[in-house]
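Yeah, one chain of the complex is gone here, protein chain that is, but the others are all in their spots.
Residue numbering begins at 1 within each chain, and the chains themselves are lettered A and B in the order written.
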Amino acid sequence: MRTNAPLVHCLTNTVVQSITANALLAAGAAPAMVDAPEEAGDFAVVASAVLVNVGTVHRRTAEAMRLAARSAWTAGTPWVLDPVAVGGLAYRTELAADLVALRPTVVRGNASEVMALAGAGGGGRGVDSTAATDDAVTAAAELAGRTGGVVAVSGEVDLITDGRRTVRVGGGSVLLTRTTGAGCALGALVAAYLAVTDDPLAGAVAAHAHVALAAERAAAAAAGPGTFAVAWLDALDGVDGDAVAGADLRAEDVRGAG
Amino acid sequence: MRTNAPLVHCLTNTVVQSITANALLAAGAAPAMVDAPEEAGDFAVVASAVLVNVGTVHRRTAEAMRLAARSAWTAGTPWVLDPVAVGGLAYRTELAADLVALRPTVVRGNASEVMALAGAGGGGRGVDSTAATDDAVTAAAELAGRTGGVVAVSGEVDLITDGRRTVRVGGGSVLLTRTTGAGCALGALVAAYLAVTDDPLAGAVAAHAHVALAAERAAAAAAGPGTFAVAWLDALDGVDGDAVAGADLRAEDVRGAG
Partner (left out) sequence: MRTNAPLVHCLTNTVVQSITANALLAAGAAPAMVDAPEEAGDFAVVASAVLVNVGTVHRRTAEAMRLAARSAWTAGTPWVLDPVAVGGLAYRTELAADLVALRPTVVRGNASEVMALAGAGGGGRGVDSTAATDDAVTAAAELAGRTGGVVAVSGEVDLITDGRRTVRVGGGSVLLTRTTGAGCALGALVAAYLAVTDDPLAGAVAAHAHVALAAERAAAAAAGPGTFAVAWLDALDGVDGDAVAGADLRAEDVRGAG
């Protein structure tokens, strides 16, 4: 990651653009937020990976997302779909369904979002999941089968599957849920890791492990959610590749399944 | 607040979305920024409270604000209007006048903004007030009479009135004025408190007291405006309900008026 410094093209919500860019920089990637319809399609072609996060989507950015996802799909650029609050709101739910047809390399969401996207009901409360990660196991596998890619369900323990293999990543910190954009930044880090590996499942697992390890370090140093967010960026920078590679070897967190 | 975790629907300016969301999370609420016209009206119905802040408003977000405010008004959902820089700029001044007709539960602004909204002249310098809080006493009471709600005027000492009762909240820190979005986040916290009380005046006072107490704690620990903003989020999390309830009992800060 730090050697290649992949260029990650982010079409993401306006609430989290800053922490997303800072998290990518801390992890060694290069962020670029380009979300004009006039530019997004062209830029997705030159980027190393693309993130599409529908958190504050509207007409113009929806158009840019469609163009960027189509470019990524055509060019073979790995791309991540983060279906924020899909299920509860019709406009973005229709958009996300269209985007799924462009075969995202990884879908990353919470249990409610993944279930809604898979057509298994769901629909959370705003950006919060009302379902547990394990409720989404079947939906995640079904969705992965449909995209031919990977589906990652974030929760207390994260579940990551390509429909055949399933990995669980534990650890992390509850303070991640009290920091705006930590989950959205995770989606961007998944995209960054996809750019430096040929195995999307391994890339998604590495991103989740990186975030969880950094969160554990930050939580140990934090006096509250403010200092946690700052320490988390420091820790994303401080965690090295060996630690990330070692993280998913923690026996109780990794299980072959499917 | 922490028990109910009210869902606060924020239509706010792009500069402060991140600190607004983080302040809500720190105080125990759940933020959701949904500002597409296709979604804002529906989402305001399911939210516990709505914030409309016109800081960087433009055509699309103005339409979303009108829809969200109308939904909130129809559904009886409490909502807050923050008339940033109203008075100085015609476009947002007209929008804010229309929104006042939808009877915001609370209007929160600085003295210049409240006076402009009440039609008493005013109009500040950008986002800064050129009038003192006490200059706005009459305008605030008149505006509260017109909306049937509460008007909060932020300043060195905050003035909060429903036209019959008036409460002043002192304390806080001058560093709040050197942190982008602290005032805007206060508007969101007012909305959060409205969701957990039946008395809008008490809710607005509690939010102001919460922010002021946290600012005092943060200022004691801060080396400058950067560390202050971080410590303020920690302190918003650390202040408990008893401290907030106690704050407005500080005799010199509370005066019945009329």
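Here is the rule we go by: contacts are C-beta pairs under 8 Å (C-beta built on N, C-alpha and C of every residue); 3 or more make two chains touch, one makes a residue touch a chain.
The model shown is predicted, which means the values in this text are computed figures rather than measured ones.
When you scan A:7, A:106 or A:144 for touch with the missing chain, the hit is A:7.
Only one of the listed residues, B:81, B:213 or B:229, touches the absent chain: B:229. Looking at chain A, the residues touching the absent chain are 7, 9, 14, 17-18, 21-22, 25-26, 30-39, 42-43, 46-47, 60, 229-235, 237-238. Listed for chain B, the residues touching the missing chain in the whole complex are 13-16, 18-19, 55-59, 85, 88-92, 125-128, 178-181, 223-227, 229-230.
By definition in this document, only the chains that are shown with their structure count from here on.
Rounded to a whole number, the gap between the C-alpha centres of chain A and chain B is 33 angstrom.
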